[in-house]
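In this view, the complex is presented without one of its protein chains, the others remaining in place.
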Amino acid sequence: MNGIDLYSLMTKLFPINRSLTGQGVRETLDILCNHVNLRRHNVLSGSKHFDWTVPKEWKVKSAYISDMSGNKIIDFQDNNLHLVGYSKSKKGDISKEELFEHLFYLEDLPTAIPYITSYYSDNWGFCISYNQYKELKDDFYYVKIDTEHFNGKMDYADYIIEGDSKEEIIFSTYICHPSMASNELSGPVVTIGLIKYLENLPRRRYTYRFVFVPETIGSIVYINQNYNHLKNNTIAGFIVTCVGDDGDYSLVESPYGQTLADRAVKAVLKKYNKYSKIYSFLERGSDERQYCFPNIDLPFVAVTRTKFYEYPEYHTSLDNLNYTSPKALENSLNYLVDIVALMELNEFYLASTFCEPQLGKRGLYPLISTKESNELVKNMMNVLAYCDGNNDVISIINKLFLEPNIVIDIIKTLKSNNLIKKI
Amino acid sequence: MNGIDLYSLMTKLFPINRSLTGQGVRETLDILCNHVNLRRHNVLSGSKHFDWTVPKEWKVKSAYISDMSGNKIIDFQDNNLHLVGYSKSKKGDISKEELFEHLFYLEDLPTAIPYITSYYSDNWGFCISYNQYKELKDDFYYVKIDTEHFNGKMDYADYIIEGDSKEEIIFSTYICHPSMASNELSGPVVTIGLIKYLENLPRRRYTYRFVFVPETIGSIVYINQNYNHLKNNTIAGFIVTCVGDDGDYSLVESPYGQTLADRAVKAVLKKYNKYSKIYSFLERGSDERQYCFPNIDLPFVAVTRTKFYEYPEYHTSLDNLNYTSPKALENSLNYLVDIVALMELNEFYLASTFCEPQLGKRGLYPLISTKESNELVKNMMNVLAYCDGNNDVISIINKLFLEPNIVIDIIKTLKSNNLIKKI
Partner (left out) sequence: MNGIDLYSLMTKLFPINRSLTGQGVRETLDILCNHVNLRRHNVLSGSKHFDWTVPKEWKVKSAYISDMSGNKIIDFQDNNLHLVGYSKSKKGDISKEELFEHLFYLEDLPTAIPYITSYYSDNWGFCISYNQYKELKDDFYYVKIDTEHFNGKMDYADYIIEGDSKEEIIFSTYICHPSMASNELSGPVVTIGLIKYLENLPRRRYTYRFVFVPETIGSIVYINQNYNHLKNNTIAGFIVTCVGDDGDYSLVESPYGQTLADRAVKAVLKKYNKYSKIYSFLERGSDERQYCFPNIDLPFVAVTRTKFYEYPEYHTSLDNLNYTSPKALENSLNYLVDIVALMELNEFYLASTFCEPQLGKRGLYPLISTKESNELVKNMMNVLAYCDGNNDVISIINKLFLEPNIVIDIIKTLKSNNLIKKI
């Protein structure tokens, strides 16, 4: 899938009113299943998973505010962010004062509708732009919210691509936010692209697992249902989120910052960014919170471009289809492909020769010495110098401060010339 | 004891002419014993302890200089710093030139009388301010020093407060300087305050040992007398000195900077100072020299505010009762109390839940989200994330760059909600 394909998939997913549970998640998975035959699962509202209980489904029939002239001035039909997530029903005339207690807006971002939810308290409310808020002059309004909360299901899905080894690399992303693009739809969309890419490879060293869940409660359910398998097989995990914009790539480290996932992302960041943008685990915020939690302790990081919390459009109506682009999505897919490719070929190598090899007789030494050819020879000898059995390829990339492709190409050349052997 | 109490105790101790041995130390201990029933000990002049020999007692009957008109112009009665410590007797008229060879003053600090001792060479001398020195115009002076050196005792004291464990935390301070406030009286005075505080606690986890000794020779004697006990039981030790002023708190690290004492002080420094002021062991200067010496190797640090050597008033008459204050002493006591409190509750915890707990159902998630409440939740989840059995509370504080009380309060909340358990 190229950038246009990814963007087009996002466009289909964008209008759906997703929530932790219910029809929005199901529709989202339906659309994703048009591309990849995901394994679908569900758990019942009220079922317990570790410390949590799956909430009821929430269904919005209609939600709007009319002014004294009877004009609908705010309508859930126009933008599903207008209604506070999980709002209860409400109907009747209310005073301006009472209404204002239930309105949310952002003074600093006057054209943005904020995204607000109230999953765990019994409440109702509307979200509007500050500009619209300022125009509310009537003394009374008619409010109608017609929603239902009922026992239903929480839906989620996963997908496995088997590899030569049972060792698994996991990509986990979430599907529970209404109409927002970078946080969240970029995650599932790019992950679908990654599945398509990996499935088309003739073979894979590792097994890949892809997880599409509502955030927090979804990953908790997923970990609960798959605990032993995940503990026994996972070698690296990645939360994919906020990869829809053009910003620098960034990493949220695992709790101690030293896992294969951390090291692989740090190596690949060199290719994409001038400066590495690395956040400690203290700055986390997505499902790495669950995967890395003490008794779970899976080797996960989060991969993002401009990270949640770090851009003003985050969790507002401005994180929309204009905030992202086909090109940005395609680049993000390439980024994930590079991370995977690096892990696939990551090995410990040992030089085959005693002392440096004679490059000339293998055609590896430039006949005409240029700045570029000298640099290549220098890099090749530096890679070789650390092919001492103690460093994997990722470690060599990070030690040499080189772009991964340079080292990968050198490793290929060295292998094909029998100058290194895998150990 | 509050700041006024501590300052009042210091006022009583201030005039005494202390030296390594003799009546001054005994009087000092007498006064301290009015507050705490210290265990008193002594060793004889001439007795050997490791590489050292306890010096004779030194008694000053009188010491003054008169000018040609017979006026006493410098008198030990006015300020015991006027006489070089351990001076021998001297009596007679001497020329200005001869006198000047025995006068000490500080040109850079013209109102200060310096503190000079000559414990290990047979000498006499006076210390005066540079301003007074400049006014010495007479050609001849009458000098009278009537002192005695005789075999007596070196006095010291200690105090034990037993706790649930035999593991000991030691506070050691010194009592051998004449009239100076921050270096030295702040040390014993605040330590007395700490004893009173700890004794009033209903129970203590650790046993506490308090040591009041003349500097260097005193700690050497003390270590010699208690070597096996100290080696077998000490888990952390603190030299308390220079805690009388309003300056930033500072730490002199142990030789390798990684002991419980180092870590605890670093954690507490965050609360008191904007910037941590940490000196390496290379900058030490008090009894940590003995406690940390190779074959002794006890886990000691020194806790100070403005450290010895680092303030111009150090070792002069300007380090007097005006240099300190009730408030400064009270703050310093609070600082030590915080260090103790932190060690008392320092444990390794493991989260009880698999995946993050549901905070809302425990009332731990704010109903109204504010910047402060979000910060609290973030901190709580960060603490919990590192309650993985590998970090004690001090380590979590230092990892999260938070004030200790924030983490301590969170730990309490987590414990009372059964979200973590001690391991």
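Each chain carries a letter (A and B) given by its place in the written order, and its residues are counted from 1.
Keep this in mind: a residue touches a chain if its C-beta (ideal position, glycine included) is under 8 Å from a C-beta of that chain, and two chains touch if they have at least 3 such contacts.
Not measured: the values here are computed from a predicted model.
Across the entire complex, the residue among B:Ser47, B:Asn224, B:Asn273 or B:Ser395 in touch with the chain not shown is B:Asn224. Touch with the chain that is not drawn comes from one residue among B:Ser129, B:Ser250, B:Gln290 or B:Thr306, which is B:Gln290.
The missing chain, though absent from the display, is touched by one residue of B:Phe14, B:Phe50, B:Phe348 or B:Tyr365; that residue is B:Phe50. On the side of chain A, the interface with the absent chain consists of residues 350-351, 353-358, 360-361, 365, 367, 381-382, 384-389, 400, using the contact rule stated above. Touching the omitted chain from chain B are residues 50-53, 120-121, 216, 219-220, 223-224, 227, 255, 281-282, 289-290, 292-297.
Operating definition for what follows: only the chains that are shown with their structure count from here on.
Centroids of chain A and chain B (each the mean of its C-alpha atoms) stand 54 Å apart.
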